[in-house]
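Here is the structure we will look at.
Left out: one protein chain. Kept in place: all the others.
Our next item is subunit A:
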Amino acid sequence: MDSTADKIAIPSDSPQIVRELTERTAANDVLMQPTCDRITTLWVSRQDLRGMLLYLKSQTYTLLFDLTAIDERRRTHRPALPGSDFTVVYHLLSFQRNEDIRLKVALVEDDLSLPTVTHIWPSANWYEREVWDMFGIAFDGHPHLKRILMPPTWQGHPLRKDHYARATEAEPFSLSDEQQEIEQDALRFVPEEWGMRRSGDGTDFMFLNMGPNHPSVHGVFRIALQLDGEEIVDALPDIGYHHRGAEKMGERQSWHTYIPYTDRVDYLGGSMNNLPYVLSVEQLACIQVPERAQVIRVMICELYRLASHLLFYGTYTQDLGQMSPIFYMFIDREKVFDIIESISGARMHSSYFRIGGVAMDLPKGWDKRIREFIDYLPARLDQYDKMVLQNGTLKRRTQGVGSYNTDEAIDWSVTGPNLRATGFAWDYRKARPYSGYENFEFDIPTGRHGDCYDRCTVRVEEMRQSLRIIRQCLDNMPEGPHKAYHPLATPPPKERTLHDIETLIQHFLNVSWGPVIPAGECCMTVEATKGLNGYYLTSDGGTMSYRTRIRTPSFPHLQMIPMMCRGMMIPDLVAILASIDFVMADVDR
């Protein structure tokens, strides 16, 4: 740390946890950084990190919300912050305090290593592998520090600033036969590399590659299974086949043009993905979103939640061998898309939200279709209850299968419906209302056993709650502008532009270069369809994001699979996969 760190003490009005933390762990050179999202952010030293994390975990900061890094070497706006080439960020969440805390560790380029925290949070395993893969930061003591998203043969670490972002910046791609052999060989699953034995207790194990192409893995996802007969001894999820570099793209798109990329992260959630991103940008730019835009956003989000949950419901039954429900549910989902299309012009990926509001106002007579739909769906859901949830075979397939309790779920960074299925009623929309959720009445459905069956019932009940929220949107849609009258709202409201030279320039710059968002950092999170989805943006005061970190719920959920399926059979694994409700784009980004 450089000398500025010593000068800035912990302010006396800082949260109590910060003072406790520094006293208890006897840490020196701790520095507090103000951030836009008002999350307590502390710079700590490498030696103190583990002790502090352990202490925080004991002080109810039990969820490792995110673990990521930033390549700071090209920053220009970092006033009064410790010098750092690479910064590793630990973002923790406390349910009891309803507070977050962020710890940052500065690293220099010659010495990129940190102690692992996998023994504190098992979920840190994949996060640390990701940081290693993307930045080349090593974690001492990590059990399997290997690449996770990139191919094992990849050269370089993509999220470093000196790694190219576009294929056109690199040599033209060609794949010779020899190289293809090498690449294929690198993907071969070798059990010994993962500490698996080939035989034991007088039996030889069979190793089965489930995926990357398999009907039940919902995308390109591989699980290497160690089998004794049909019983799963151990499993090894292998991700990265759907990696498209969404975070890297954030660093080369303007703040505005990145919005459509977010739709495709959880591609079943559509504009729900826009929300944490635009919230984050708006927080950085201090934009107040008008009430009407907020309610429209809530309504669109809940429609997308319905669409996503309907698809989950259908594939869930299909993976359990029930053939028909998915077709009925697709009909309902189609109706949702018709509504969204009539409002935004697009169906699955509407990219409807904008910095400062939404793309356009609601069309004339917008509420008729929605009203018809929310009157129609409850009866259908009741019918599905009889068809699916009350089916005896289905219950026997899912009850008690793949269960975990609340503590295990939190240890593995599980959020959203999968966490609520354990009986823990914590919903981000209630705990920390965003976009005006505090004005809506709805319940938090929970399960009891945290098994495959409860994960489904929670989602089914959430659909009913979404319908309630949409009805409230219909009945209470405020009048007013659909986008903020703010210089950084993009694109600028047309009626406020081209009046004089000032508004002409403003319009021209915002549309051609895109808005310049003030330097700072901010993480906004929403209760997305599958769990907590957060966008942690760092602006260096440019027209593009300096670092876009996407915290997705599916990533940690998949990491838990081995724990859930040990000792089960292949059909149980299929039920578990179906009940997790993941899409690979949300995992790999």
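In this text, a residue touches a chain if its C-beta (ideal position, glycine included) is under 8 Å from a C-beta of that chain, and two chains touch if they have at least 3 such contacts; residues count from 1.
Keep in mind that, in the parts below, contacts and distances are computed from a predicted model.
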item	value
Name under which UniProt lists the unshown chain, selected from "Twin-arginine translocation pathway signal", "Sugar ABC transporter ATP-binding protein", "Multicomponent Na+:H+ antiporter subunit B" or "NADH-quinone oxidoreductase subunit H"	"NADH-quinone oxidoreductase subunit H"
Identified contact with the non-displayed chain, of A:Val358, A:Leu381, A:Leu394 or A:Cys473	A:Leu394
Option from A:Phe95, A:Trp194, A:Tyr328 or A:Trp366 whose C-beta touches the chain left out	A:Tyr328
Among A:Glu230, A:Glu291 or A:Asp361, residue touching the chain not depicted	A:Glu230
Hidden partner chain, residues of subunit A it touches	206, 208, 214-216, 230, 317-324, 327-328, 331, 391, 393-394, 396-397, 569-572, 574
